[in-house]
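All protein chains but one are shown at their positions in the complex.
And now, chain A:
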Amino acid sequence: MKFTISALATAAALTALPGFAQELVLSIGSRGYGPAVERNIERYAAENPDVSIEWNKVSDVPGETRKLYVTGLTAKSPTPDIYAVDVIWAGEFAQRGWLEPLNGLLDEATIDAFNPSLLAASTVDGEVHALPLYADGIHFFYRTDLLEKYGLDVPQTWEEVLAASQTITEGEGNPQLYGFVSMWAKIEGLFMNWLAFANGNGGGFYDAEGNVAVNSPANIEATQFMVDLLHEHRITPDSILNARPDDARTLFQQGRAAFLMVQDFVHAPLSADNSPVAGKFDFTRVPYFEGHEDANSTTMGGWFLGINPNSDNKEAAADFLAHFTAQEQQLTAAVEDNRAPTIPGIYDNDAMKGNAVLAKFGKNYDYGVVRPSAGSGSKYPRVSEIMQLEITNALHRQKTVEEALNDAQAQLDALLSE
């Protein structure tokens, strides 16, 4: 009985407290923006002592995070209040009513500061549904010490990558050392990889007229090259077929691969003090095939922050969101963590001078290609699934490259005409 009374008293005291702390839940992974998330929350807490922010660290595998969100959003759960969405979901989630329109919650100047082409990805019916947090893309990482040892230049084309891999692996004679590693598991990253190869050969998802043309001769040739890297030249490990970005990064970091192709985020762990390859690696733009040096082969990605329409604290969430993505926070993230800002003005800031890594990331983004998510809207998950499945069929030699891409084309035609 005593317990009940004291519990009631506590509850009464809590509700009577003036300015009772508001609680917000933020869902974002720790890999892409980790150090910045902690810093931004601390900064916000210092200015807003009456708001407490809980960081719900979600999976760094986007597909897994997506499933988590879909479950919660379908059930109209009020948490999280603010959540990070992949650029490829922004349009779809907005269409489905899973992101609160921001135009009414934030003033125009705040929204207009962002890169308009990024904002377009989350704009549905003229309303912005999420703010871009950072942009990223895939890059080609290489071991400077190994290239130097064998007197090789930094490979620019896939043909050079193949030749350099063969020279290095034969020279080292170590069965534990592979030439090229990347993320070829049946995940979104595989589709990003394929776009890099296909566009690097003058192909791509669309043809010059904007029609879906995944089975074009240039694409077939590029895909065949991927299959040959694995089965014919054997410069990639068999495990590349199960590898997600971090699996590939781990192999490279442990000195077991000469070349690695994944997103920006690996730069931080690779250059950490305890990394075996720290100081022994550098990166360049994604390779292209001979004769296609102007190809847009850097597959782009990025993350947005939006507000859950079922949140109980939309106003507070909007205030936090604006603070989190504001110029000041993005500038620190750019300088400290090499995260590419989404507010164009930041690149001209004096504090940015001397950040060679981000400048190089930025140069690679000049050759950027985006995934066809804007064109396919809420059908994008199925578009990506068709491509992932058929590319996997080709990589496992369940189908010839031509069969696989023809099948993909037929399924895409049927899906997109629905």
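In this section, contacts are C-beta pairs under 8 Å (C-beta built on N, C-alpha and C of every residue); 3 or more make two chains touch, one makes a residue touch a chain; residues count from 1.
Methods note: contacts and distances are computed from a predicted model.
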Task = Mind telling me which option in "Carbohydrate ABC transporter membrane protein 1, CUT1 family", "SGNH/GDSL hydrolase family protein", "Acetolactate synthase" or "NADH-quinone oxidoreductase subunit L" is what UniProt lists for the chain we can't see?
result = "Carbohydrate ABC transporter membrane protein 1, CUT1 family"
Remark   = Of A:S239, A:S271, A:T284 or A:T332, the residue that touches the missing chain is A:S239
Query = Which of A:T71, A:N103 or A:N174 touches the chain that is not shown?
reply = A:T71
Task = With the full complex in mind, choose from A:R96, A:H323 or A:K360 the residue touching the hidden chain.
result = A:R96
Task = Considering the whole complex rather than only what is displayed, give the residues of chain A touching the chain that is not shown.
result = 63, 66-67, 70-71, 74, 96-97, 175, 185-186, 237-239, 241-242, 247, 251, 256, 378, 381-382, 385, 389, 392-393, 396, 398
